[in-house]
Structures are given as structure tokens and as C-alpha cells.
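A single protein chain has been omitted from the complex, and every remaining protein chain is retained in its original position.
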Amino acid sequence: MGQIQLNQVSKSFGSVEVIPPLDLTIEDGEFVVFVGPSGCGKSTLLRLIAGLEDVTDGHVMIDGDDATDIVPAKRGLAMVFQSYALYPHMSVRKNIAFPLRMAGLDKSEQDRRVTEAARVLNLTDYLERRPGQLSGGQRQRVAIGRAIVREPEAFLFDEPLSNLDAALRVGMRLEISELHKRLATTMIYVTHDQVEAMTMADKIVVLQAGVIEQVGSPLELYQRPRNTFVAGFIGSPKMNLIGGSEAAKHDAATIGIRPEHIEISEGPGAWEGTVGVSEHLGSDTFFHVQTAASSEPITVRAQGELGLRYGQKVYLSPSMEHLHRFDSKGLRIE
Amino acid sequence: MISPSVILLLGWMIIPLSLTIYFSFLRYNLITPTGNPFVGWENYYWFLTDPSFKAAMINTLVMVGGILLITVIGGIGFALLLDRPMWGQGIIRIMVIAPFFVMPTVSALVWKNMFMNPVNGIFGRIATGLGFEPIDFMGQIPLLSIVLIVSWMWLPFATLILFTAMQSLDQEQLEAAEMDGAGWTSRFIFIVLPHLARAITVVILIQTIFLLSIFAEILVTTNGGPGTASTNLTYLIYVSSLLQFDVGMGSAGGVIAIILANIVAIFLMRMIGKNLDA
Partner (left out) sequence: MARSVSNRAKALNTAVAGTLGFLMFFPILWIIVLSFKTEEDAIRAPLEVLFNSGWTLESFFTVQERSDYFKHFSNSVIISLGSTFLGLLIAVPAAWAMAFVPAKHTKNVLMWMLSTKMLPPVGVLVPIYLIFRDYGLLDTRIGLVFVLMMMNLPIIIWMLYTYFKEIPGEILEAARMDGASLREEILYVLTPMAIPGMASTVLLNIILAWNEAFWTLNLTAAKAAPLTAFIASYSSPEGLFYAKLSAASIMAIAPILIMGWFSQKQLVRGLTFGAVK
């Protein structure tokens, strides 16, 4: 079991409140991603759950029991750190076995679990090496191995992929997702990368300045962002947010429309504009179109190639059923 | 857990320091018992007006300045040289750095006897071989001789530090400058030197602190002579306190030495402090 509940948890460093009182429930077996820009408090929140930081106020409940005053090691949680935090003086085998050794498991059980974890993570050939002799991806796997062997109630990941190069990151992303499917253990994952959040999460928690902006499944967040912050943060390329008179036509302070929900054509349409820079991805093309409707260029996503040139006059037609409307406080209008 | 260190260092600093200051106001000689009366600034007066003080101050400045000049320029040269691609760089570096690990008495005596001795020393033999009159280093140019010996000992230090600093210079910066049309001299003046500026300052400050206290090298080569030709402040204080047994006078000199060293130390501590924040 690995249900985690935060009740009115808050954290201040001195007089600076980094996390105002906050409630959150993470169900057993869920893959939850905390996402937000850097400095939004997502890592702090994770460390509060881990017990590495003391909460200023409120309670951390694990499986219904108050864990607020329990030391990190006794919470039944395992953590994978951003720097991996491997013990440089120990072999891979000893690194992975360390939590078991601390728990006082007998030697044969330690060996059994380490061997099993190494098999799962493709580390069998590297068990006698030191962390310094491993590649970034292998170190990452050792750190995960150290977490797995404890058979924890929940895994905590603190931006685990941020030190890997792009190609490796995609691979590790899949491996972690697969691990979650296989173990079906609760995982809490912190990242600033919304793509990681969208691809891995069962549930995404979007944070800004210590405040939860929205909690929901990736699709919920994508389809029904609760406010302009979430609307702009989730999705790539970003949602077009348009204010002023164009928004007023729809009884809103701001309207939002995703690049894939705008049609671009040489024929007539709602907004007239000129093509700026186009980004060709092969499968798709992103056009940045300057219009009178918005001061910012509007991003349009079109399938395939359209053969539009820089400076050409075009018309944009947003699809009305995909229009998001926000009030003057940035909140969604249904 | 910090307290043992703090107490020891505090004691080590305060007890001798206050005694030095206290003694410096007494007429206190170890051979002629005078009852150690309080004499105010008398010791300072005599110490400062003694012609050997003026000589010692000039010698100290010449020594520190000369050695700094040689080691910093030589150190930059070596650092640049060692930073270039070559075979056996490790071995060459070890050869350059080795003199730093030679104890002062050994280096001073080896230079004095095996190299600077006018009859059997290598310099003397070369001079004679070329038909020149060999120089009596310790008799004719004692100060310069000591400067050379100590420079040999400290050049490795400057080299090592400047070389370390050199290695942290971003190669791309140099390549960017090259693309911008900067020639070798411009790259040195506009990129390399500013990058080394901090390390050079550190070398100067640290060496100054150590060089103000040159002692063993003088003791085993010239004994400060001939006359006071190679006496520096440290050696002068040693002479008044432990050779002439004039505790009061020696202490007054000690206080002056402390003040001088502190002027340098303030700048050094500032740089260290800045780095500690970063």
C-alpha cells in the first residue's frame, strides 16, 4: 500500500513561506508528477514527503498513519536523487545493497534482492564497478536499483533525468514508466519538463509559487486547463493566449486556442495575417503568423507541408469548440 | 566541537602577541639585568632610528620585490609553456616543481657552495673557463644571491598556481578571440592575463607573507652580511633578540613586523573571504 495524503502542509524557510497550506491525496499505485517552473516548490514538496525537510505546519499521512514526525528511513519511501547521490567509494553491488545492510537483512537475502534488481535493470555486468566508471544512464539505473531493493511503499524521483542527454532521457522515461507498470507501486516524480509529465503521469500536479494550480490527468489538463498558467504551461507548442478586443468578442478577458486547433489557408478566414517563421518537422509544420487579432504572433500547427512562404498573406480559422475562455483573474470560464 | 581549535589558536595568538607588545615597552636585556623598567616608546625609537633598521627595510623590500618579480614573470612563462601540447608534460612539470619541496637550508647551502662558490662552484668554474674573474656571490652581491636562491625555491609555487589557473581557462574563449582576429599577443593581453589576474594577485599576496619571513636562507649563507648588506627585518629582529639578547628591542621590531605583514594580510583575507561566499 502506498497512499500518501498531505493535510494543510506548509513550509517556510525563516519568514519566507515557500509552500502555503496545501492539501493533496496520492492514491496507491498512482504515478503522480509534480511539474512547474524552477523555484515553484515542487522539489521542496517532495522533500517534505520524504521527510528530508520538516513541515512547518500540517500533516503528512502515509497509508492513513501520521508520518509527520517519522524519520525519513522509517517512512517506507525510497528516493532517486537528481545527482543520483551514489556512494562513490562503494561498488555498484554495495551501493544497491546499502539500504538492505542498514535494515539489517541477512547476507543471502541481500544478495538475492541485489541480483534480482540488477537483472531487472541490466546492471548484472557492472556490479563490481564503482559509480565513477559508469555512464550517466547506468548511474541512474543504479540509483533506481538502490530504491527498488527496499520494496518501498512509494518511490520519490527528484528530477532524475535532468542530467542525461536528450536521447537517453527518452529511453529512461520509458524504462521508468515500464517499471511503474510492472511494480504497480506509487511513484511521485518531480520535473520541470511538461513533456515528461504528460508522457509518464497518471496524475499531474501543476505547481506555481508553492500553490497547486491544477491536479488532473494529462488529458484533463490539456483539454480543460483551469487557468491561464496551466493553459500556457501544458502542451507544446504553447497555447496561443489572446487578450483585448478579440477576447471581448467572446465575453472573456483572455481566450486561448491551441496551435493544432487553428486552420491556416490562403482562402478567407477569421483572422488575416502574414506568415513569419515556419518550423518544419516533416510530419508537422509550425507557422508563426502575425495578425491584427493579437500582438504576439499566433502559432499554428499544420499537418505535413503546405508550401507557404515567409511574408505570404494567409487566413486563420480557429475551431470554436476548442476555444478556451478565461476571466480577468485568469480563471477558466465554462 | 570547534572550541578546542578556537581556544588553542586564540591562546597561540593572544598570549605571545600581548607579551611581545608588553616587552616592547620594557628595557629588558637578558645579559644585563636592569629590573626591566617601563620605558615607553624608547625601544621603538631606537629600533626605528638605528641605521641597520633602514638597511633592513630596504633589503626586505628589495628581496620581496625582486623575488616576486622573478617568480611571477617566470611563473607566467612556465605556466604558458606547460599549458602547450608536448610529450612528457608530467615529467617536465615534476622537474619544475621539485625545488619547492627542498628544505630552505639545503637549497641555500647547495647554491652557496656548489654553484656560487667562486673557486669550486659551477658558476665560478664557468666564469674562469671563459676567462672572466669569478664573482664572489656572497661577498660581492649577497642580496642578489639570496634573491636568486629564494626565487629558485618559489618559482615552482608560482608556476604551479598559475598553471592550475591556466587550465581553467576556457579554450573556446581563446578560439573565439582567434576568430575575432586577435593575434598571439592580443590574446595574451586581453584573455590570458585577465584570466590569470586573480591567481597572480594570490601568488603575490601569499608569497609576500612568506617572503617577509625569509630567515634560514640568510642564516646559512651570509649571516646577514657583509655588515647589514643582506639583513632583512626578520633577521634583524633575530639578531637583536637572540644574539644581542635585547628582548625589548627585539619585541619592538616584532610589533613592526606584525604591522607590516598585516597590511598584506588584509588584502589577502579579503580575497579569500570573497571566494568563500561564491
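Letters A and B mark the chains as written, and numbering starts fresh at 1 in each.
Going forward, contacts are C-beta pairs under 8 Å (C-beta built on N, C-alpha and C of every residue); 3 or more make two chains touch, one makes a residue touch a chain.
These figures come from a predicted structure and were not determined experimentally.
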*Among B:V39, B:M57 or B:L109, the residue in touch with the chain that has been omitted*: B:L109
*Which residue, B:M63, B:I76 or B:I161, contacts the hidden chain when the whole complex is considered?*
B:I161
*asked:* Using the document's definition of touch, tell me which of B:I58, B:I73 or B:I122 contacts the absent chain.
replied: B:I122
*Pick from B:M95, B:A176 or B:I189: which residue touches the chain that isn't shown?*
B:M95
_Touching the absent chain: which residues on chain A qualify?_
50, 52, 71-74, 77-79, 81-83, 85-90, 98-99, 102-103, 146, 150
*What residue numbers in chain B mark contact with the hidden partner chain?*
1-2, 4-6, 8-9, 12-13, 15-17, 19-20, 23, 78, 81-82, 84-89, 91-107, 109-115, 117, 120, 122, 125, 152, 155-157, 160-161, 164-165, 168, 171, 175, 198-199, 202, 206, 209, 212-213, 215-216, 219-221, 233-234, 237-238, 241-242, 247, 250-251, 253-255, 257-258, 260-262, 264-265, 268-269, 271-273, 275-277
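The definition used in the following text is that only the chains that are shown with their structure count from here on.
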*Length of the line joining the C-alpha centres of chain A and chain B, rounded to whole Å*: 58
